[in-house]
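All protein chains but one are shown in place.
Should a chain be cited, it is by its letter among A, B and C, assigned in written order, with residues numbered from 1 in that chain.
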Amino acid sequence: MASSAVLTATGIVKTFPGARALDGVDFELRRGEVHALLGENGAGKSTLIKCLTGAYRRDGGRVELDGVPIDPRDPLDAQKLGIGTVYQEVNLLPNLSVAENLFLGRQPRRFGLVAPGEMNRRARALLAGYDMDIDVSAPLASYSVAVQQVIAIARAVDLSGKVLILDEPTASLDAQEVRMLFRIVRDLQAKGLGIVFITHFFEQVYAISDRITVLRNGRLVGTRETAQLPRKDLVTMMLGHELHATEKAADTHVENAGPVRYAFHGLGKTGKIKPFDLEIRQGEVVGMAGLLGSGRTETAELLFGVETADSGTCEREGERLSLASPRAAIARGFGFCPEDRKVDGIIGDLSVRENIALALQARRGWMRPLSRKEQDALADRYIKALDIRTTDREKPIRLLSGGNQQKAILARWLATNPEFLILDEPTRGIDVGAHAEIIRLIESLCAQGMSLLVISSELDELVAYSHRVIVLRDREHVAELVGGDVTTENIVEAIAGQDRRRAS
Amino acid sequence: MNAKTLPLYATLVIFVVAFALCAFQYPSMLSTRVIGNLLTDNAFLGIAAVGMTFVILSGGIDLSIGSVIAFTGVFLAVVLERTSIHPLFAFVLALAIATAFGAVMGAIIHFLEMPPFIVTLAGMFLARGMAFVLSIDSIPIRHPFYATLKSLYWVMPGGGRLTLIGGAMLVVFALGILIAQRTRFGTNVYALGGGAHTAALMGVPVGRTTIGIYALSGFVAGLSGIAYSLYTSAGYSLATVGVELDAIAAVVIGGTLLTGGAGFVGGTLIGVLIQGLIQTYITFDGTLSSWWTKILIGGLLFAFILLQKGILSLSRGGRALSVKGA
Amino acid sequence: LFGSAHAADMTVGFSQIGSESGWRAAETTLTKQQAEKRGIDLKFADAQQKQENQIKAVRSFIAQGVDAILIAPVVATGWDEVLTEAKDAKIPVVLLDRTVDAPKDLYLTAVTSDLVHEGNVAGKWLVDTVAGKPCNVVELQGTTGSSPAIDRKKGFEQALKGHDNLKIVRSQTGDFTRTKGKEVMESFLKAEGGGKNICALYAHNDDMAVGAIQAIKEAGLKPGKDILVVSIDAVPDIFQAMAAGEANATVELTPNMAGPAFDALAAYKKDGKEPPKWIQTESKLYTQKDDPKAVYEQKKGLGY
Partner (left out) sequence: MSGAKALGWRLLPQIVALVAILLLIWLSFPGFFTVEMQNGRLYGSLIDVMNRGAPVALLAVGMTLVIATRGIDLSVGAVMAICGAVAASSSVRGDPLVVTLAMSLGIGLLCGLWNGVLVAFLNIQPIVATLVLMVAGRGIAQLITEGAILTFNDPGLIFIGSGSVFGLPMPVVLWLVFGIAVALIVRRTALGLMIEATGVNRRAAMLSGIQAPAFLMSAYMLSGLCAALAGLVVTADIRGADANNAGLWLELDAILAVVVGGNSLLGGRFSIIASLIGAMIIQSVNTGILLSGFPPEFNLIIKAAIIVLILLIQSPRMSHLAAFAKPAGPAAPAVGMQKDKTIERTAP
């Protein structure tokens, strides 16, 4: 019984104007199994999910739940059928309260009226299971991506009677939250639910999944038992060829960073981040580690003039700078690739080309437009270089897959050829191939003398390319690891400090 | 008092202060009579504004309400003049038509994916046009039942009257608040305002809700039409031109975001009263020429908005880049 | 002036429709002038074209306890309630330039012209002028649904009844404005073979006529000769047109409604003498014979 299929999809076809996203894909999910769905950026994972849950109407193929053919007209239908889903990109409503988001459409009622007290109580109870103790009546927007992600998961889990689908749920979570998530997934598994799990983290795939299905360019490559599939083969399945010596770009440290280029003294903003000193050398990569909410993004936003510091100074090779606005920072050769792609990054309706050209154009000013030719060349170069999967450069960027959007934003900043580039979670949601590429990219950039500040929750990644790592805790810079001390263990040590935050 | 309800309180404070100032300049404005008039004279606007609040909360807009009010008035007048059916039944008919009208607009907006602005603009033309076709002339309503309805009022201490329609407005607002805050439909409205696509992914029945919203707006506009025909005991196809703008202004002054998703029905009531207050103040002044009247209305409107902004930014240390793309 | 002595130290509230035309502006100016002349303290309220605002205004006049109220009603219906309130407060109400269909005892008197009669006068003039010759008339209506538009149309058609040589071939609304008057006239000209089969234009007000005259000229025709132009209101600009021979006749609607109203009020206050329920102002016909230049000179100061 345990091995019988709960959800089977056969010959799923989905065509978008100008793109066949899915081409006869078969997929089988068993009771009580965790099924990893893998593939490069743009392979069609999210599309497949959306076809299963009725978010898209499929153009062909059949879907069965417990052997009964189903055709959910919209996500509501799917929910009713007991399919809970966390879509890629946090898909919650920022203007509603956390509790309302959790119970939208199924609020507890008394005398036909919604009972807020009751709802909030349940919401708190629900989140308690995720070690999260936050004000559930506050609007969702007041919380970070991470918190929102956890809430989205909680909601989906609560909704899923038979099937739980998670599309890159761990993208913006740190190790601790991931561990917690896995604990919950295992419980559900034990209860006999089928769980679909999309991610680009191999550790997680091997840690939790029973079987793996791989897609490439909208076609099914195959389904394997996780136990019988070595990493190397998995990579080959995904990319269609082997991954040349990339991932072990690790211990190749470039010790000889140039002279100090930027020096920040006592920079800080009350309520956001405690004053800190920071020096960045030419051709140096400074990593930044910390728990969610430790204030890494705040630090970055302060450096880039998004938040105006209420204390501290900033010098560039001795001369004073004022970073009143992003524009000012950009004029000084700064670049900032934000963490929240959807809200701070993409200009959804504009084409990939325009999104890539935007920052450069903004710096040149509107009077000196990049000619269409230049823009095309620019776009093409980065589409090729970062391997951005899109039918053509004129496609609205919102129609790109998540990972490819991330690459486009990165391209936007590389195009400005900055001296100092701040990357907040640059590899979030990016596939193995591209992941390796970006790490190589970071290294080649700093080899060419660019200074980088990289925020990431992936510690081994940080270790791989950082000369120095700053560790944050509770909105304070607590430690700095240099050279040989830059190891995963040391970072974890520093993050944990004496008192473990939010011990579970 | 959290960040969400802040605009509401800000508006309330402004209104109270403004009223105090007016009363200081013209003590006779403090009479319950003036307050009674404030409610009665703005009843139809207030009632319609409730519907508008829902529409705007959902990220839409409804330009048709002014015409629907006029149409309802003419319809009632014509029916009561030419047939012998009882007003109550006529009311039911009118409400049915208005609701259906709204529902159809909602359906067009949802199924044909057309912008509400244009669909309801067409609706505005259509409703006004149908009113013309029913009767160009203004028709008085002499039915005794109207007299009885008008005779229903509660005399407040101080001679002010809380009339039927004035009371009706308050009731409608109460119900509106209840629907917005304490029903699943209400939450769905806010959800649509927060982002229709996301709402759909979260399982909000977008189609049903959209149609419901515009049907509600139509129903309330019909109600407002009844109020207006009671108010003037007549039907006139040129009546209530541009009421939709007054309603929108009331809603926005009441602290609701035109982009949808944030705001309160209660705020709209204050918005309506603020506008009524401006009118009353002007008539009390009685020295202004036609043009200075307009200029002053605009000026006061500006002053209110500015005050609101001020209070808000004072009470929350506005973030540098607080504009978040929806 | 006799009445004025008593009228003095009287406070009168005046609820004006708004300011949608030159004529309206003139009425407002004259009302203020007349009040000043009699030492009356006039409280003025502009209703921005909205009946509800007029009702609000009257209510607050009552609340302020004025001695009398003037209303220029935006529409005939819907006044019973507020007029009753005024009556209860023992405040006499005088209606200006339009009656209301409310019980006559609710107001003191109405100082108005007879809109139907105006249309009639215009029609009669046209009938006499064409003298039996066949003539296609185009009509520029006022704002659809407004009582002047309805009544002036009615009166004109009455006058034409029985004269089958005259027929109205086209009738559209020009919203009482010059721009629309011109635009609509242009389309009339196109629709009627470049204007060759139009012999006369009847406009519900002079502003539309003035606009139409320009359209006719731009179409290469001679207004006043190729196409007769008759309209209503007698605002200064139409007299200029008449002087230039481009317009033929206009029916005066005097903007001085307040004068008679104040006199009636004064008499009433003095010795409770009820004036007649309807004080009709004269609807005088002006033609090119009446020395339009002179009339223009005397009228252009009145704030039209």
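Methods note: a residue touches a chain if its C-beta (ideal position, glycine included) is under 8 Å from a C-beta of that chain, and two chains touch if they have at least 3 such contacts.
Keep in mind that this is a model prediction, so the values were computed, not measured.
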Shown chains touched by the chain that is not drawn here: A, B, C
Hidden-chain contact residue, picked from the options B:130, B:149 or B:164: B:130
Hidden partner interface residues of chain C, rising order: 19-22, 24-26, 28, 141, 144-145, 170-173, 175, 177-179, 182-184, 186-187, 190-191, 207, 210-211, 214, 218-220, 237, 303-304
Those residues of chain A which, in the complete complex, touch the missing chain: 17-21, 23, 42, 216-218, 240-241, 244, 304, 306, 325-327, 330-331, 336, 338, 343-350, 354, 357-370, 372, 378, 381, 384-385, 387, 389-392, 394, 412, 414-417, 433, 437, 440-441, 444-445, 448
Contact set of chain B toward the excluded chain (per top definition): 63, 108, 112-115, 117-119, 121-123, 125-126, 128-130, 132-133, 136, 245, 248-249, 252-253, 257-259, 290-299, 301-302, 305-306, 309, 321, 323-325
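Quick note on the criterion: only the chains that are shown with their structure count from here on.
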Overall pattern in which the protein chains touch one another (line/ring/star/complete/other): line
Inter-chain centre distance, chain A versus chain C - centres from mean C-alpha coordinates, in Å: 72
Chain A-chain B separation of Cα centroids, rounded to whole Å: 44
Sites on chain B at which at least two other chains make contact: none
Touching two or more other chains - residue numbers and ranges from chain C: none
Chain B residues within the chain A interface of the complex: 2-4, 178, 181-184, 186-188, 190-191, 193-195, 198-206, 261-262, 319-321, 324-325
Residue ranges of chain B touching chain C (in the complex, touch as defined): 28, 31, 33-34, 37, 41, 44-45, 132, 136-140, 150, 228, 231-241, 276, 279-280, 282-284, 286-291, 293-294
Chain A residues touching chain B - in the complex, by the definition given at the top: 55, 74-76, 78-79, 87, 91-96, 100-101, 104-105, 107, 109, 112-114, 116, 137-139, 141-142, 306-308, 343
